[in-house]
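Note that one protein chain is taken out, while the other chains of the complex remain in position.
Let's look at chain A:
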Amino acid sequence: MISQVFILSSQGDHLIYKDFRGEAGSDVVSVFYEKVTALTGDQPPVVMSHGDLHFVHVRQGGLYWVATTTSPGSSPFTIIEFLNRFSALVKDYCGSLSEKSVQMNFALIYELLDEVVDYGYIQTTSSDVLKNFIQTEAVSSKPFSLFDLSNVGFFGAETQQSKVAPSSAASRPIQSSREQGGRSEIFLDVIERMSVVIGSKGVVLKADVEGEVRVKCFMPSCSEMRIGLNEEFSIGKSQLRGYGAAVRVDECRFHQNVHLDEFHSNRVLRLCPSQGEQTVMQYQLSDDLPSAPPFRLFPTIERDSGGRYSPRVHAAINVCATIPVPKGSVSLSQELSSPDQSAELKLQNRAIDWKIPRFIGGTQLSALFKLEVSGLSPSSLMEVGPVVLVFELPQLTVSGLQIRFLRLSPVQPAPSQRWIRYVTHSDSYILRL
């Protein structure tokens, strides 16, 4: 049972406030913000109490999404899941999640809240049901950007680039598709998150992959969708299929709307997607990766430090390596292998951030960092490392999962577009030194 729901910006501005049960006044919003700011670090505990009132909050899009409840017996799973789902709905309806988009669409959000929760009880969060009730149109806040222009060819000619969906294509309000009519698109994303620990001798100590297949549907009506996965896809250790390189996952969970009758024979998922974003399938794989981890590090630390990376994949973008340094570090001088890379010493994090915007596959990069450390002692070298890599691998899944096909039936009228995207993120990629 939820008593109030409110959204706060990170500066504490009240963006949305709705009271469902009249059990507490609106002053608790400020109480909440005081509690959050009184704590050191930017990481307040998920549950906080003020008298009889319990605050449960999640952070999404840089905003605080807070629900209050008076009964300590409320299920935290339910409230947190609801807040996440609610923020996902707001994202679906407003296109993106930011302080600005929430501010501009507050009427829409009030309308959503009104339909989603009644008297503190969650009624429905299905966008199929909600679309019948929501009347307000989203105001999208798309800043003018030169990148948008770059996709347009001279004199409107079709360029190679226009066949690739821009990365912002999926961040738009779902409702607008109704008015614009034309762009009925469907995005199928395979997203994998890696958490890897590689020991100092290059031994993989831990490797976990959490994967999701997400559908983002902008079609006003879509009756059925069939997603074909790799035929040799297998779940668990015992069940290997086929003779080729099997794609194996440890555990696999499906959205409740997915029909699995063709899954066992042909690895086909059938579902009727509702508008907006939904996770069709989640899977996880631990310890036994089919391929070697994408990055390795060959560090040499002497009284100066240096390192080389060698990726084994075709390309990575937005790579950022964070290298912890000893406490007394004062300044940094660097030798990087190309001018688009940058390295910076962040004193408050006690780390060097080495940014590599593009990393071509199969190559090695090397960098030499020279640190000036005041009061260097032999034990200072203990403080160097472990190195953390943050990266994004487009067009690649570590598990090897591929989408064979994506069919819509009945066949949609012409202008429907289907996009399939693969990406692997680093959840936590740690290389010990």
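Please note the rule applied: a residue touches a chain if its C-beta (ideal position, glycine included) is under 8 Å from a C-beta of that chain, and two chains touch if they have at least 3 such contacts; residues count from 1.
Assume contacts and distances are computed from a predicted model.
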item: "dolichyl-diphosphooligosaccharide--protein glycotransferase", "Adaptor related protein complex 4 subunit beta 1", "Origin recognition complex subunit 5" or "V-type proton ATPase subunit a" - which is the UniProt name of the missing chain; value: "Adaptor related protein complex 4 subunit beta 1"
item: Candidate in contact with the missing chain, chosen from A:107, A:317 or A:360; value: A:107
item: From A:284, A:318, A:402 or A:417, residue that would touch the chain that is not displayed; value: A:284
item: Touching the absent chain when the full complex is considered, from A:197, A:272 or A:406; value: A:197
item: Those residues of chain A which, in the complete complex, touch the missing chain; value: 13-17, 19, 22, 41, 43, 45-49, 54, 56-59, 69, 72-78, 80-84, 106-107, 110-111, 114, 118-119, 121-126, 132-133, 135-136, 193, 195, 197, 205-206, 208, 210, 212, 251, 253-256, 282, 284, 286-287, 322, 324, 327, 349-351, 377-380, 382-383, 386, 388, 390, 427-430, 432
